[in-house]
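With one protein chain held back, the other chains of the complex are shown just where they sit.
By written order: A, B and C. Residues from 1 in each chain.
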Amino acid sequence: MIVVIRPHAPAEKVEQVIREITELGYTPSPIRGEFQTVVAAIGDETTHASLESLTALPQVERVLRVQKRYKLASRESRPERTVIDVGGVKIGGDEFVLMAGPCSVESEEQLMSTAHAVKAAGATILRGGAYKPRTSPYEFQGLGPEGLKLLAAAREATGLRIITEVLGEHDVELVAATADILQIGARNAQNFQLLIACARSGKPVLLKRGMSMRVEEWLLAAEYILAHGNPNVILCERGIRTFENYTRNTLDLAAVAIAKQETHLPVIVDPSQGCGRADLVKVLCRGAVAVGADGLLVEVHPNPAEALSDGQQQLDPEAFAGLVGELRPFANAASRRL
Amino acid sequence: MIVVIRPHAPAEKVEQVIREITELGYTPSPIRGEFQTVVAAIGDETTHASLESLTALPQVERVLRVQKRYKLASRESRPERTVIDVGGVKIGGDEFVLMAGPCSVESEEQLMSTAHAVKAAGATILRGGAYKPRTSPYEFQGLGPEGLKLLAAAREATGLRIITEVLGEHDVELVAATADILQIGARNAQNFQLLIACARSGKPVLLKRGMSMRVEEWLLAAEYILAHGNPNVILCERGIRTFENYTRNTLDLAAVAIAKQETHLPVIVDPSQGCGRADLVKVLCRGAVAVGADGLLVEVHPNPAEALSDGQQQLDPEAFAGLVGELRPFANAASRRL
Amino acid sequence: MIVVIRPHAPAEKVEQVIREITELGYTPSPIRGEFQTVVAAIGDETTHASLESLTALPQVERVLRVQKRYKLASRESRPERTVIDVGGVKIGGDEFVLMAGPCSVESEEQLMSTAHAVKAAGATILRGGAYKPRTSPYEFQGLGPEGLKLLAAAREATGLRIITEVLGEHDVELVAATADILQIGARNAQNFQLLIACARSGKPVLLKRGMSMRVEEWLLAAEYILAHGNPNVILCERGIRTFENYTRNTLDLAAVAIAKQETHLPVIVDPSQGCGRADLVKVLCRGAVAVGADGLLVEVHPNPAEALSDGQQQLDPEAFAGLVGELRPFANAASRRL
Partner (left out) sequence: MIVVIRPHAPAEKVEQVIREITELGYTPSPIRGEFQTVVAAIGDETTHASLESLTALPQVERVLRVQKRYKLASRESRPERTVIDVGGVKIGGDEFVLMAGPCSVESEEQLMSTAHAVKAAGATILRGGAYKPRTSPYEFQGLGPEGLKLLAAAREATGLRIITEVLGEHDVELVAATADILQIGARNAQNFQLLIACARSGKPVLLKRGMSMRVEEWLLAAEYILAHGNPNVILCERGIRTFENYTRNTLDLAAVAIAKQETHLPVIVDPSQGCGRADLVKVLCRGAVAVGADGLLVEVHPNPAEALSDGQQQLDPEAFAGLVGELRPFANAASRRL
């Protein structure tokens, strides 16, 4: 780390900083500039305590980290890309993966018809929420265990793999008994206890980026899962919260490229949450393919206008099939099979 | 709700919207303007499904809510302010409440010396983290159950009430056995399963505002706790995430005033998280008193430079005592006892 | 507009609102819901005063606009897309347009070598700043009139069209004498006097989105130019300011799609400002093509490491040529010629 001392700090105050750095296990290396002294603290930042606490001393202006804070997630630790095999569906390889299905599982008919339709259009993984995190306690909270049963039946009927969200530690075991991939939603992206519980389930985990998470924090959340013994993490960009209000969130496609560059993990994009408007989903899917995403998570509902949750951002099956057709040339351009 | 139809939509498309509104249980009342038609949908928005799904129809431009989404938290449902009694300490009344203590419980000596010091300075509630949510899995995660024991001992020794954070559903029972107030942190502010579990514990719950939560969403998170039968919710503003990087977060003191106006619940301020810099804590405390907060949650550590977490934003006991002295005239100006 | 009355407002307070609405020239149409009354105010919102001032009345909870605030910029006013002819280069048509060149004009050699290189790679418009808006007064502010002369010479030598930024009203005439397109930077995007002065110059104007501008505000800034008699406006998305700090800005590719949908104007993307990192420029260019942008504005410098401004985000000529080659299949997929 680099400890920046305030201008005009007396020598004994610099000495105090140097002593503290030593005490915290780093080797101090002071550099006296024209106006200010900085002290480089040599040592492994990921195993030593942070020196940021030193800014509690009035003579310390700032502390700057040098090393990256994530290890297992980094390209340095694993130069080749991670390909996750979900019952034969490979995520993070040459194939571009389509995960599609309704925001919420609402009924057998709704789920089955959607499952057959998205499979026909090219999806290999079925999404559908049995447990729904809703902003208000008065909104539809999902069918719960009954929804999981319907998802299992849809897998049986179609051969699609299943991804579904898990909301709390208590549900991990039950959800993991059905799901092929556990989804951790944006609101829980720094619910570390849930990350750890999902890691321990052994199932692949799809980790959405939190609404106000910097990329570094997102990768550190992934690091929690990796560090608890589960190497199968899929990152999912779904938009961040900004001042713009035409869209529900601001889809950060640069973050996809950054995550691909910084880590070896697969990265997919959720354009439905990303914009919150069905009329923009298609064009954002193209953008996602172009920036190098490994797949998409798209909300599809047989009748969006009457959906029990987030109808405004769901495509109907016909629109989804059209979307896939339009994506093919972009996938080709990006050297991905679709 | 108000459904805004796109300009030039043909009459039968407007009729379709009217039919859908009726089907969803509202009474439609169309108003034809010079350029656009809007349809007012009359009915209780908190019990009916949202009409936002109707924007899936191409002729629908936008859907605007009219009613507030929170009920139990609102001033309309309870005009008089809620005063929460925590073992004789009243939060939300005429007294201005000081909660203070270390970011993390680190050792018996650290906690005891801090507890005695903050009590002497005027605090009535001791804060201290036994379970710490840390951005990186490699950072100090708290002492866990051992930390809870130390907190119980400090209460025994000083008579201070205890507030401490609970990170996951599995810990609620254990933490609630020691804590007088359960704290839900910013990262878990929309971890609805945790909100429900804390609600059911029967203990007062302090709910921090999430980093990217609008005030409405914060009050809806409080509504989860109220709707699950626990009326003792304390709101805590701790700064939101913005582009500004001089401070760790941007303390939103207007949100304190809004929450006091919109709800009957007590609202306190955490200036330590709010700015992440000890040198600004004092002045933000003044601001908090002035805008009408009911109390403060301040981080105090015997030796901030060597703290195991967030030393940069912790005051030492002497600075805390000085702070309390300086706050008194502001508390008087705000007609609060301190 | 829709005026939302607070719950439980007495009838005479509702009457007062209705009177004010009438006085401001609208026809009021009250709708009494179960809990709240709303009053629809019928009339042209773009020619009447806004009713937002009515929220000064305590019985008014909120005022919601219905109509869009931009007229000339909207698709409704002109369904076919605007194609701008800049000395034979058509912007907004089937061709995908490349504008490239250095951040700042630094010297004849630097500019000439870049101009020849970007032309060879496929660019038709040369960018280069003669006047530079710099955050600090101590940074390089551009060569000024001397820079304009070099740009004119580069046009002479290569046949490329010239785009360059204009910083203030006083410079419009001088810059317009040389430039084929006037660029208005993000910091001046709501400098309305400059917008009007540029409009009056008669030259095409490229309007960057301001760092914290909502799409609606961006389109209203374009409306200033259109309303002052200049139909040749090119919109340019260059990233918005968010909390993310890995990149300099967050490129909002959804905004490109929205602007294409809402307006008839050409929309281009500046990925260099958008991310502030050369290593991400290439992939964001792909994304821009895929979401439907009409062109790119890319910073190219013969030796980025020694650039006088923003070297970190400039490509060298070789990288630019490589970029263009990689973009072609994406342009094909998007049915654009490149």
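Things worth noting here:
We take it that contacts are C-beta pairs under 8 Å (C-beta built on N, C-alpha and C of every residue); 3 or more make two chains touch, one makes a residue touch a chain.
All values reported here derive from a predicted model rather than from experimental measurement.
Touching the missing chain, out of C:G87, C:G168, C:P231 or C:G322, is residue C:G168. Within the whole complex, the absent chain has one touching residue among C:L57, C:V83 or C:A321, and that is C:L57. Checked against the hidden chain, the listed residues B:E146, B:E244 or B:E318 yield one contact partner: B:E244. Summarising the interface, chain A meets the missing chain with residues 2, 4, 7-8, 29, 31, 33-36, 38, 40, 42-44, 64, 66-67, 76, 241-243, 245.
Residues of chain C in contact with the chain left out of this view: 20, 23-24, 46-47, 49-50, 52-58, 63, 69-71, 133-140, 167-171, 187-188, 190-194, 197, 210-212, 217, 220, 223-224, 227-228, 241, 277-279, 304-308, 310-312, 314. Looking at chain B, the residues touching the absent chain are 212, 214-216, 240, 242-247, 250-255, 257-258, 261, 274-275, 279-280, 283-284, 286-287, 289-292, 329-330, 332-334.
FYI, only the chains that are shown with their structure count from here on.
Of all chains, C has its CA centroid at the greatest distance from the CA centroid of chain A. Taking the mean of each chain's C-alpha atoms, the chain closest to the overall C-alpha centroid is A. If you average the CA atoms of chain B and of chain C, the two centres end up 38 Å from each other.
Centre to centre, using the average C-alpha position, chain A and chain C are separated by 30 Å. Distance between chain A and chain B, defined via averaged C-alpha coordinates, is recorded as 25 Å.
Multi-chain contact residues of chain A (touching two or more other chains): 212, 279.
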